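The complex appears here minus one protein chain, its other protein chains still in place.
Per-chain residue numbering starts at 1, and chain names A and B are given in the order in which the chains are listed.
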Amino acid sequence: MNNSKQLKMTVYTSLFVAFIAIGAFIAIPVGPVPIVLQNMFVLLAAIILGPVWGLACVAIYLLIGLAGLPVFAGGTSGIGKLFGPTGGYLLGYLPAVFVTAAISKGLGKRMSSDIIAMLIGSLIVYAAGVPWLKVVTSMTYEKAFAVGMAPFLIGDAIKIIAAAFIAKTLRPVIKL
Amino acid sequence: MAYVTPFTYRQGQSLLHLLDVRCKFFMICLISMSMLSAHLSACFFYFLILLFFFNKAGLNIFATLNSIKYFILLLFFIFIARALTVKGDILFSFYGMSITEQGLNEGILVAFRFFLVMLTGLLFSITTKPSSVKSAVQWFFKPIPFVPEKRVAVMISLSLGFMPVILKQAKEISDAQKARCSDLQKNPVKRITRLVLPLLKKTFLSADSLVLAMESRCYNDDRTDPEFLPSGKEIPFLIGSFIISLSLACL
Partner (left out) sequence: MQKLIIDINALCHTFSDGYLGIKNVSLSISKGEFVILAGKNGSGKTTFLRHLNGLLLPDSGVIFVNGHDVSKHLIQTRKTVGMVFQDADTQIVGDTVFDEAAFGLENLKVKRSKINEKVTQVLEDLNLFHLKNRSPSTLSGGEKRKLAIAGILVMNPEVIVFDEPFSNLDYPGTIQVLSTIINLNRSGHTIIIATHDVETIISEATRIIIMEEGLVKEDGKPDSLIKYLESYGIKEPCSSKLGLGLQPWLT
């Protein structure tokens, strides 16, 4: 990779780090539960940046939060949040972004393949987040699913469709 | 970024402000780790120490608590969940659920530990400049192979710089759309794309000009190392935190 292209990816990845951090605070009011856009930006980072830079993106986001800068939801950060009850979702972004990016790339970056990739990515986030929530709070599995997954599923479906549209329009603009 | 993050760096000259950031990093890791096995009395003891440093840094602990109220609510749920699910001597029961003595104790302990780790982290982010956090990250990554630590540090700076720009543009876009009655749009997919798409397009364009600006200022990965300004009190602080974490782990 030549120097200029690498610098471009460095800047774009940093931009997505910022979007993921801010996504925790941007909520779109739809019905009773507002839709928070953070996980959508993680999925977008995956299908736009690709596996390697996507993974770097999430890793740097977590690193910034872990290092004490206030980028996690609720304006808090640090070890307490990452290993707190909702830390599983945050750590789940790591495998999710990589797998989503790899699938999207492997299937040829079409809209349908993006949707499949993002569906799998979202499931990975829950696969990490829900058991973590269960262990930390010692809820039952049914309860953990009811609290930590079910309320967000409709919002996730909406976000995945929106992300697929966004990626389709954005790719020709940023020419990666 | 002010309105989304009530808890960020505040300027000051307290002991913790002046302490070398690498030392603070090390202390926070040590103490958070030992917190996992700390008992209630040790936790309380450590809480008093934290109160002292909050005071030293010129911070009001109650204002601090207010800014993390959702986290405290979450801790309360953890406490309830523990109290209800841990088996043991029943204290009282209602509607078929029962609270046990052991559950109560364990709930308090777990919630208290999380609370203290959170407060420690907060104290760190209040007293540490973002740019020194970045320098410390770079320093700690230096011995780790395959991690381009200097580029990581630049990326941290860049993303922190992008945040206020994105927020400002998000507000502009959303206001411009509200002015054209976007609130009438009920389709959630359209609501999201109409906000996010212009936002991404706009910020990617500014990212492109940033690439040029960095190139024109000779950016490359081989850069001058950051400098650290130790306050001279690092050794006593390190010893102190060793003692604290030992007592947390063993008491």
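Following the convention adopted for this analysis, a residue touches a chain if its C-beta (ideal position, glycine included) is under 8 Å from a C-beta of that chain, and two chains touch if they have at least 3 such contacts.
These numbers come from a predicted model, not from an experiment.
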**Request:** May I ask you to name the displayed chains that the omitted chain touches in the full complex?
**Result:** B
**Prompt:** Looking at B:L59, B:I99 or B:L210, which makes contact with the chain not pictured?
**Reply:** B:L210
**Item:** Touching residues (missing chain, whole complex) on chain B
**Value:** 11, 129-131, 134, 154, 157-158, 160-161, 164-165, 206-207, 209-210, 212-220, 222-225, 227
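The rule is simple: only the chains that are shown with their structure count from here on.
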**Prompt:** Could you state the distance in Å from the CA-based centre of chain A to that of chain B?
**Reply:** 18
**Request:** Flag every residue of chain B that touches chain A in the complex, lowest number first.
**Result:** 4-8, 25, 28-29, 32, 67-68, 70-71, 74, 77-78, 81-82, 85-86, 114, 117-122, 124-125, 128, 130, 133, 136-137, 151-152, 154-156, 158-160, 162-163, 166-167, 170, 188-189, 191-193, 195-197, 200-201, 203-204, 207-208, 210-211, 214-215, 219-220
**Prompt:** How about chain A: which of its residues touch chain B in the complex?
**Reply:** 3-4, 7-8, 10-15, 17-19, 21-22, 25-26, 28, 30, 35, 37, 40, 44, 56, 60-61, 63-64, 67-71, 74-81, 83-86, 136-139, 158-159, 161-162, 165-166, 169-170, 173-174
